[in-house]
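Below you will find the structure I want to go over with you.
In this view, the complex is presented without one of its protein chains, the others remaining in place.
Chain naming follows the written order as A and B, and within any one chain the residues start at number 1.
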């Protein structure tokens, strides 16, 4: 099969076009409109055949490409027709505009790659939480000069972030995540983590992701493990972190991915 | 494993765990190829090295079954001098979020705050109490009788407000968000029109 790449692999129509340009070894400064249009349409049709939901941006680009390609086939109109009702759109201008758009996008895509490298490097570095120096600290806020204080704007901004975070954590109504994380596998993950560190883990540290299905599967996995006595959960007082340790039944635990496939 | 490598791992872990410190067992789990005896030896030598190194402001001290890194005694004066420097951002993000929720929703319990923020907020509340920006204003009805919090007059003073009515209304903020949405919808509608035009 020619196109093994899924539409999800692309960030949008420009990204897809850049992929095609690279694959076909086309010079980005001299894009053959007919060829790139055919290839692009091919891709879109393949996706439609697979009944994948194609975002409107991809269809808009398809329409633009087809319009450009068809205009290129038409002869250039005579000069005296210039002030007619239909203004003439020079397909060459459109081609140049698309080229510029692709070049602009490509350089930011490359910049994003560079940032990704920086991010990866930064994620390798860890620091301890700051030592609590409050015993020495001056807690008299009025001693802080006004210029050094937080402002109402800072506070509102903080609040806005809370609201955004809330909104962000709501599941997307348009996207259905079909990727199922088997409970058995998540049970194994939890057990592996406990065995590897061999120290009590906090309840929070088990939940690495905040998407709903992940939370539910992880929680069910913990319940199953408790039932099997493979783990024990402790909470020293109300609202304390729940700590998880290996239980007596831990040695008998051997889950396969499909052992709890519900 | 080379001696230098062992020491570097121990130093790194001691740094990360800070005041909590490490037990020798924990170190041994991370470097299983070393005997407990060898690890203890290395740590003893590291202790001496820190003590003798005049360029170093930190040292290793014993704790039950383990060790932790701390600043040398002479640092106390400097730590104090550092602590009293007025910080440019005296309220952390967590504290700002928490005090904003309290200002707009008071009287409000810790649990309500945590529901909104999605994270534990005990420490932020403590900080705000110590700084005098919030206070207990009562207890919730019901079994838990949870503490309810409100802002203080120092809060108004700190943020330069005469009274709470001067706080920007929340509706404004929401409206801005809606505006953003509207602008987006306009943009999107424009897209759809273009598609229709092109496909005609």
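Note that a contact is a pair of C-beta atoms (placed from the backbone, for glycine too) under 8 Å apart; a residue touches a chain by one contact, two chains touch by 3 or more.
Keep in mind that this is a model prediction, so the values were computed, not measured.
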Contact with the hidden chain (one of B:13, B:63, B:148 or B:167): B:13
Residue among B:24, B:63, B:79 or B:167 that touches the chain left out of view: B:79
Missing-partner contacts on chain A, residue numbers: 11-15, 55, 57, 61, 101, 103-116, 118-131, 133, 157, 160-161, 164-165, 167-168, 193, 196-197, 199, 201, 204-205, 208-209
Contact footprint on chain B, counting only the chain that is left out: 2-5, 7-13, 15-18, 26, 29-30, 54-58, 69, 71-72, 74-75, 78-79, 81-82, 85, 93, 176, 180, 183-184, 187-188
